[in-house]
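Note that this complex is displayed minus one protein chain, with the remaining chains in position.
Moving on to chain A:
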């Protein structure tokens, strides 16, 4: 990770705290590891409880340096903790990994959130794979969100199996799937078919599926999925029908295009660009 990211994070933190609070943080950042780690824990005792308000330019810089990385909605404590982690000396791998592992081992919930948020910025990224996939299994809402939503780490490092679990669990937990970084890049046939199975289970139970998830199926359209599209078009829910229209429009499978042609109003709004996936992201 470039120094530019560290600098930017520090700049944003500085805007939100007083000079004495900043002095405390800067002093801890250069302290010996255990003291720095203790500061990581004690941030809520020394820093104000508030949500950071990054400017557009800040977010632009961050996402240019680390694609998909964003701090929008973070608390100042979370941001300061992540920044402190970037100050740990990574030169000795064994020592560095031991320190991070210790923090994971002793963390309470908010600390875990900060640790998972920091994964895209840590050295030796492959070292945290087990922790990251474990977080997906955990049902602690905030912890799950920290790894699953707005976090570029899974896209880059998760195996297909782990990735698919993350997406399914997000849907299962009724979290906004479109907030997963790299959703389209990592679309795969297995996931598309699993989604179809999942939808059938939900439909059998008289429940629905968030319409945005169908986006993941268009590249893998086949006769099974086409049946699902048919079902969606016939659904009473407008957003289901809109999702089907978008999928059929994107799919290269000819029958999908024929199916879409039957619903001329929808076809028109998709083709004109009036209807997009963004309309289904809520």
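Assume a residue touches a chain if its C-beta (ideal position, glycine included) is under 8 Å from a C-beta of that chain, and two chains touch if they have at least 3 such contacts; residues count from 1.
FYI, contacts and distances are computed from a predicted model.
Look at the chain that isn't drawn here: its UniProt entry, checked against "TatD family hydrolase", "Multiple sugar transport system permease protein", "Dehydrogenase" or "Heavy metal transporter", names it "TatD family hydrolase". Which of A:34, A:53, A:161 or A:261 touches the hidden chain is settled by the complete complex: it is A:34. From the options A:70, A:87, A:110 or A:196, the residue with contact to the chain not on display is A:110. Listed here are the chain A residues that touch the chain not shown: 34, 37-38, 41-42, 44-45, 102-103, 105-111, 137-140.
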